[in-house]
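Can you keep this structure in mind? I'll have questions shortly.
The complex appears here minus one protein chain, its other protein chains still in place.
Then we have chain A:
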Amino acid sequence: MSAVLHQIQGRMGKLFVLLPPYLWMILFFLLPFGFVLKISFSEAIIASPPFAPLFEFDPDEGILNGIFRIFNYQYIFEDSLYLNAYLGSAKIATVSTIICLIIGYPFALAIARSPKSKQGFLLMALMLPFWTSLLIRVYAWIGILRQDGVLNNILLWVGVIDEPLILLQTTFATYVGVVYAYLPFMVLPLYATLEKQDLTLLEASRDLGASPIRSFFDITLPLSIPGVISGCMLVFIPVIGEFVIPTLLSGESTLMIGRVLWTEFFNNRDWPVASAVAIIMLLVLIIPIIIFQNQQAKQEG
């Protein structure tokens, strides 16, 4: 009797622990996603809200008509603007991720291999910029990159250049801003995996005849792949949809999907197309992640 009671209690306990995250996901992810999905099958009209309802009840016939309009998707595939924006975003996200990885890996390795007593301080220093609003930090970059900005002044003074470089309003500026803003997201998961690594493995590989560099490529790097992947995802996924940084630093010169979304929503007030754009982006991102995770699970199992 008490065993059964105990079991029930155990289940209730488990439910109690699992419920909040599930509720959170349902309320703040699944439900909004449902709304966006629904709107993407609708049609822009001049009303409030500015889209046609999906379901209409015909009282004469006693029929509930559901109209799923797929022309928003058709439209996205037909107009090359969208494809270019997706590709532009993907390119910027890919390149930024690679740059973040190249800068972030030595960064994370240095923190992970420094004395334990200093690691906390170094991580604090890494996180410190987050204490200032992103907007302010991006404005600071405007100050640095503009024609009479800090960087140009220094280069002129040193004599590397004769006339100021045009850095703002170029794609270069977006790379600078994005790499700057997202670097900690690369460093943190890398640090987490590198910090856990068993250093006797490196000694073993040295002992067996590998040079320090060889040991890095044979042992440290392959064992840090999970951290590399999480870091890359943490950078790549938000950068794909990044809006603020390219808008402020590159303006019209860089076409990214975030800007297209903004334009559809707020300038054209075409919510259905904007929703379709968002849904396609989500699918493009989520499918590779699912494939990757299945692969990962298979390897471990």
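Convention: contacts are C-beta pairs under 8 Å (C-beta built on N, C-alpha and C of every residue); 3 or more make two chains touch, one makes a residue touch a chain; residues count from 1.
Please note the rule applied: contacts and distances are computed from a predicted model.
Trainee: The chain that is not shown, which UniProt protein name from "Putative domain 1", "Spermidine/putrescine import ATP-binding protein PotA", "Signal recognition particle receptor FtsY" or "Transcriptional regulator" does it carry?
Mentor: So, among "Putative domain 1", "Spermidine/putrescine import ATP-binding protein PotA", "Signal recognition particle receptor FtsY" or "Transcriptional regulator", the name matching the hidden chain's UniProt entry is "Spermidine/putrescine import ATP-binding protein PotA".
Trainee: Check each of A:122, A:223, A:248 or A:285 against the chain that is not shown and name the one that touches it.
Mentor: Touches the omitted chain: A:223.
Trainee: Which listed residue (A:83, A:102, A:125 or A:204) would be found touching the missing chain in the intact complex?
Mentor: Checking each option in A:83, A:102, A:125 or A:204, the one touching the absent chain turns out to be A:204.
Trainee: Footprint of the hidden chain on chain A, which residues?
Mentor: 198, 200-201, 203-211, 214, 218-219, 222-223
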